[in-house]
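Below is one structure; the comments refer to it alone.
Only a single protein chain was left out; the remaining protein chains are all shown in position.
Note that the chains are named A, B and C in the order they appear, and that numbering of residues resets to 1 at the start of each chain.
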Amino acid sequence: MAYEVRNRLHELRRAFHRHPEPGWREFRTTARVVEELERLGVDEIAVGRESMATDARMAVPDEDELDSWLERAREAGVREDILERTAGGHTGVVGVLEQGEGPTVALRVDLDAISMTESTADDHRPAAEGFRSEHDGYMHACGHDAHIAMALGTIEAIQGSDFSGTLKVFFQPAEEISGGGKAMAEGGYLDDVDYLLALHVGLDYPTGEIVAGVEKPLAMAHVTATFEGASAHAGKAPNEGGNAMQAAATAIQNAYAIPRHSDGMTRINVGHIEGGTASNVIAEEITMEAEVRGETTGLMEYMRTELERVCYAAAEMHDCDVTPRVISESPRADSHPALCDLIERTARGVDGVERVVPTAEVGVSEDVTYLMNRVQDGGGGLASYLIVGTDHPTSHHTPTFDVDEASLGHGVDVLAETAVELSQRPV
Amino acid sequence: MAYEVRNRLHELRRAFHRHPEPGWREFRTTARVVEELERLGVDEIAVGRESMATDARMAVPDEDELDSWLERAREAGVREDILERTAGGHTGVVGVLEQGEGPTVALRVDLDAISMTESTADDHRPAAEGFRSEHDGYMHACGHDAHIAMALGTIEAIQGSDFSGTLKVFFQPAEEISGGGKAMAEGGYLDDVDYLLALHVGLDYPTGEIVAGVEKPLAMAHVTATFEGASAHAGKAPNEGGNAMQAAATAIQNAYAIPRHSDGMTRINVGHIEGGTASNVIAEEITMEAEVRGETTGLMEYMRTELERVCYAAAEMHDCDVTPRVISESPRADSHPALCDLIERTARGVDGVERVVPTAEVGVSEDVTYLMNRVQDGGGGLASYLIVGTDHPTSHHTPTFDVDEASLGHGVDVLAETAVELSQRPV
Amino acid sequence: MAYEVRNRLHELRRAFHRHPEPGWREFRTTARVVEELERLGVDEIAVGRESMATDARMAVPDEDELDSWLERAREAGVREDILERTAGGHTGVVGVLEQGEGPTVALRVDLDAISMTESTADDHRPAAEGFRSEHDGYMHACGHDAHIAMALGTIEAIQGSDFSGTLKVFFQPAEEISGGGKAMAEGGYLDDVDYLLALHVGLDYPTGEIVAGVEKPLAMAHVTATFEGASAHAGKAPNEGGNAMQAAATAIQNAYAIPRHSDGMTRINVGHIEGGTASNVIAEEITMEAEVRGETTGLMEYMRTELERVCYAAAEMHDCDVTPRVISESPRADSHPALCDLIERTARGVDGVERVVPTAEVGVSEDVTYLMNRVQDGGGGLASYLIVGTDHPTSHHTPTFDVDEASLGHGVDVLAETAVELSQRPV
Partner (left out) sequence: MAYEVRNRLHELRRAFHRHPEPGWREFRTTARVVEELERLGVDEIAVGRESMATDARMAVPDEDELDSWLERAREAGVREDILERTAGGHTGVVGVLEQGEGPTVALRVDLDAISMTESTADDHRPAAEGFRSEHDGYMHACGHDAHIAMALGTIEAIQGSDFSGTLKVFFQPAEEISGGGKAMAEGGYLDDVDYLLALHVGLDYPTGEIVAGVEKPLAMAHVTATFEGASAHAGKAPNEGGNAMQAAATAIQNAYAIPRHSDGMTRINVGHIEGGTASNVIAEEITMEAEVRGETTGLMEYMRTELERVCYAAAEMHDCDVTPRVISESPRADSHPALCDLIERTARGVDGVERVVPTAEVGVSEDVTYLMNRVQDGGGGLASYLIVGTDHPTSHHTPTFDVDEASLGHGVDVLAETAVELSQRPV
């Protein structure tokens, strides 16, 4: 890869890193992607509403929340035509490049960041080199910034290659909250896709390693539960009302204690909680955000059902009401062995790639599974979810997460060369 | 009481009700009190900083929080000279009326509201009659609005009475968070007080009833604890990091389970919680606000010590750190029997008072105990904390709390006539 | 009190101490009491079944358990005629002494011990001086041995006194499990009683002190709950079955966390648990024994209801069944002020008594309240539950509990002289 191209990848990644936006609020990120696609001169750009099935969206925030991020994007100078097309929780883009006869190869990356305050430590490169998050409380702590850069780089690489066919690149919103995958899967653009390549950086694989296909991405459900009791004066009437705080604490303790399952791996986490008013008032309302995962869709459903039971029983125990709500879900999907084989062979020839792992199981969930299942079960195509290794100093979803930019080129090369290969020797 | 006076009391109470402000942020409330005192022509008005011992303040919010409420008050047209004197968490006033030779009688009321969204129900009088809280999320749900109105009414009543001596009225900030009592107790104005009358409305006593003195207001401590763990990806690395959510849930369950004590009543409540970022991230930080109470200062200390132990053990269990912090405390103090006797006798003669209860134990805490102990233990004076009964449709600290304005006059009469009596026949 | 009499009291107490028997199983203890009553030549001895209302018994153990203790007593040489009358859970005696015209004064003591292994420490007097429990796992750790000795001593003292009237002494079984009080209260012997004196040693009052009457003995309910789930292989099928262990743990945590009540003191304890089979089997059945207490009968009922709710919700949470069962209950009863006054005056004249406390509140429950309520509410008589202070090195219900035998004489004198006084100057 040319020095210049590599530099451009780094710049792009840092630009996206500076402006993290959470799911369905990636107005500025979407706009930048659109501008890059225009610059690259692709044949079609489906922005926002055009790129997805509106009704299939999940976990869309409320209007006020959406508006405040849209306003922030507007103040940052985002083009009005793009804001119009993405307003109301319709971020995301599909770019289409037509380059002769041949199969339709799709690439899917994700746009959103997570709620986390980025480290200011001196040895955290984004802080040290000046591209730390400028949106306080939000951070690209999972590497999606790198994903976007690689996708754009791949388009450019394809344009200069022997690839013959159609390339569709899906820039999906709201992956972290499993909100956007289903909407993009059902938006129409995926229907004629022959091969789908999705990717993730890192996941504990170092720079120089490629995993050709992830097996068993965990099925997942994101559930919120609001415990509603009755407030009372904590000193004068401790026995009155229903204590939502006690209900929530009981639920959390018992949620983590849902039995392991003999059929395989499960996960449970309560990752956010908020409620009550003051120390001297029995808490009337507590809301917690939880998620469950399972090695199969069935295991995820086991966990979800048990979590619901735990919530109901905890509420009953403390004379509260609760209605657990499933905010979003994603099924399990597997990478196709034949496609994995091709990726593996191709990756072995890529400069800088020192080791290729045929397949791996990793404990992640991903709503790309909606897209994979659409392509594989629906359309008779093949899909693979591959990992581009990158050195990351700390785990994903931590304040000091960072990627090794040297890996950006590896990703571009593997993706582009795989696409070329597929256009020439379909599997 | 004249129709006109009574009407004025109601209007005052409703005015304060419309603009609830939380502890140390009662800028608008303080200003209105100052203006009323000016209108009444009292002899001295000590505003904000002048009325208290700055260093003895507890539970003062951070600068940003204080500033945003000050700004709100400024925008509502509050006088700059008052804002200057109350800025930086120095709300509160002492008004002094000198009316001849005689003892110094003090009256103490409180200014602050609580964090609670007031009901909009049709049968909630403030909503129905248009004086519901205009500060969303805050509400006079404990009756302090009535207290202020009664204090102002009492000054007026004293001015037209045979009272001979000095009347000092303490309008104390931050009672709900036990933050202001100590500061006012040590501000100097209390040092020469012979008799201190403090009051509370309601507490389950209906309109027409007076409790001459509360025995055993519970000692109290307000404690916050922030559990700090380490975040990790909930799907990929559930075993990494330290889960602050589990630590907090364990602490809450065990806090409520701190054993009852053979020496008397205790209380525990965790009234507010907040933390974590998203459902797919192991929570790194959770903060909870708790309080403990005890029938004696020793019992409160037992509860506080146990709560701290619970927090430390819960943190250790989930590989987190925690430092419980005592935000504010208040000791126990008792009403003096001799003063209660006089109030009881006086109250029996007040129009509209149908029943007088000599003394009562109620499960409340109050930082007026700092003032009571200062007068009684320090200065050789007498103090009583009395209850002015009022019909209240629901408990204190609930969204539909309201007072019966008919009781405002009872309060004024009992207080004024007790002061007159004390000036003529000291006990 | 003569040296000889005092010595006899000590011997008696030690004899009972050596052979502790739990509730409804006091075969040997009952027999020894009968023999002592025969020796004293009282006028009537109602043994076992004759002394009580069989149907009103509570917390009676099962046949096997009763039989094994009866057998043990038989092997120790207990008379067959006594065993016959007490078999099947009918331990207990009433002794009647008729000594001329006058009121009927009743005395009530209790016979049973608790399940606790007595200390073998050198500084534990019963161990050092050779009268430690000979029934392993059981111990007079609450002082009932001293109560029995005092009751027998009081009869002897009355016989040599000016007392004119009838003395009835109730030796009640199963006090610790609140099982025998109701049965004795309804057995007929109490119906014509004018004055009832019940007593307890210690309760933190030292030798030389007497409390004339206990106010507010806590109402109590003893509740057991068996959680029934389904067993499964813990390694192979962790998700199957219903885990009774988790249900019980959840119930215990939440039971202790039942909110304090504004109306007064409450208590909760889960004192015994047992269940499950092996570490590699999901526990199918766990039984726990709990008790709740309250300052009033209503507060006890609040606790009992909440405990039941906690049990049901905990079972539901872990897919188990549970049926909480109330094993026994006792109401609240208060000592009568007039009778307390007389005891107080009398006690002041007793040799060795240095301090008399008119009344006290102590956090105990006692099913003597059934007898007290029967006498006071039913029959128009008066009752008092008094405390005979005794130095005790450690708390009641601990393995090193012991009484100061010097207090035995105080008890006898206070009781006997109060009875004499009542027979001469009824209140």
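Annotations
In the analysis below, a contact is a pair of C-beta atoms (placed from the backbone, for glycine too) under 8 Å apart; a residue touches a chain by one contact, two chains touch by 3 or more.
Since we're looking at a predicted model, the values are computed, not measured.
When the whole complex is considered, the residue among B:L12, B:A73 or B:A237 that touches the unshown chain is B:A237. Only one residue from A:R260, A:R325 or A:R345 touches the chain missing from this view: A:R260. Between the chain not shown and the residues C:N7, C:T277 or C:T323, the one that touches is C:T277.
Of C:V33, C:A151 or C:V362, it is C:V362 that touches the chain left out of the display. Where chain B meets the missing chain, the touching residues are 236-240, 243, 246, 250, 253-254, 257, 259-263, 302, 309-310, 312-314, 316-319. Residues 114-116, 142, 176-177, 203-204, 218, 220, 222-224, 230-238, 240-241, 245-246, 248-250, 252-253, 256, 267, 269-283, 286, 289-291, 293, 362-365, 395-399 are the ones on chain C that touch the missing chain.
What chain A contributes to its contact with the hidden chain is residues 253-254, 256-257, 259-260, 262, 264-268, 363.
Following the convention adopted for this analysis, only the chains that are shown with their structure count from here on.
Interface chain A/chain C: over half of the residue numbers present appear on both copies, so the contact uses mostly the same residues.
Each chain's centre was taken as the mean of its CA atoms, and the one lying most distant from chain A is C.
For the pair chain B and chain C, the distance between mean C-alpha positions equals 46 Å. Between the Cα centres of chain A and chain C there is a gap of 66 Å.
For chain B, the set of residues touching two or more other chains reads 253, 256, 267, 363.
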